[in-house]
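As you look at this complex, bear in mind that one protein chain is not there, while each of the others sits in place.
Moving on, here comes subunit A:
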């Protein structure tokens, strides 16, 4: 035997260096794969059924008020450019609208997902940093300065704030009764409490001194909600909802919830009318505007696709497992005889 020092270059005998680490070596054996497919299939079918049924139970009312159609009451508003043009959408609920009702507006063919919508905003401004009130970031171009006055809030996203307003009336025996909307808490908690902050200046108006309102806005930011002083500036709920941009060109945005004690169990069956203050032009780009009433379940709003997708995938798993079983049986078992 050679002496110890003669083996100086001998590699270490460890499991790692000798590539003998203990290892789990899974193999796609029939005993795992086929039952696995069956289990996944069954689970998916189960979830799918649950989702599908839940989704079926959700009620949705949806009304287009773009006014393209000449018969629509909003046709007038869409064809002319009158500010604060008012039109109505009437509808009848044949059954009670269960639970808390959510009121949405929906836009289609509207590209909030465009890169510039995301980029063209100044989060320093929006988080209440007043130094950026006087010098907004370049990303806000072309809505950085109105002539030479800095725009607050600057940028495309803010500028295009959706400004139609809605009121819902219940028609009870020919008389209209306002269904009160609740505008609180419709934005993300983190948006409202962290991301968007008004400058710590009271009154708020002072902070906006020397700045211009966005070009399209009729009113400056600090006057967005005349009824509720705390709902102004960057923490205005409608503004927050708008600024959380949609991922897809067709989107809903939450407008209000109905939390009024009178309607706490839902909207009773009957006739309703939505009063729309029509401001937002969408006809030019073939956009569509809708209002949507919906209630939600644990899984959110109505979503038939999810349930069906689960059912389909689940069934395919089962089919696949049968196919695999046949293949396995055909090519494995005869040899054993």
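Rule of thumb we're sticking to: contacts are C-beta pairs under 8 Å (C-beta built on N, C-alpha and C of every residue); 3 or more make two chains touch, one makes a residue touch a chain; residues count from 1.
We adopt the following convention: contacts and distances are computed from a predicted model.
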From "G protein subunit beta 1 like", "DNA repair protein RAD51 homolog 4", "Aminotransferase class V domain-containing protein" or "Phospholipid-transporting ATPase", the UniProt protein name for the chain not displayed is "Phospholipid-transporting ATPase"
Which of A:25, A:94 or A:147 touches the chain that is not shown? A:25
Of A:98, A:165, A:216 or A:315, the residue in touch with the unshown chain: A:216
On subunit A, where is the contact patch with the chain that was removed from view? 2, 6-13, 17-19, 21-30, 33, 36-37, 40, 44, 47, 51, 100, 102, 104, 109-118, 122-124, 126-127, 129, 137-139, 141-143, 156, 159-160, 185-191, 194-195, 216, 244-254, 257, 281, 284-286, 294, 296-303, 305-306, 309-310, 313, 316-317, 320, 323-324, 327-328, 331-336
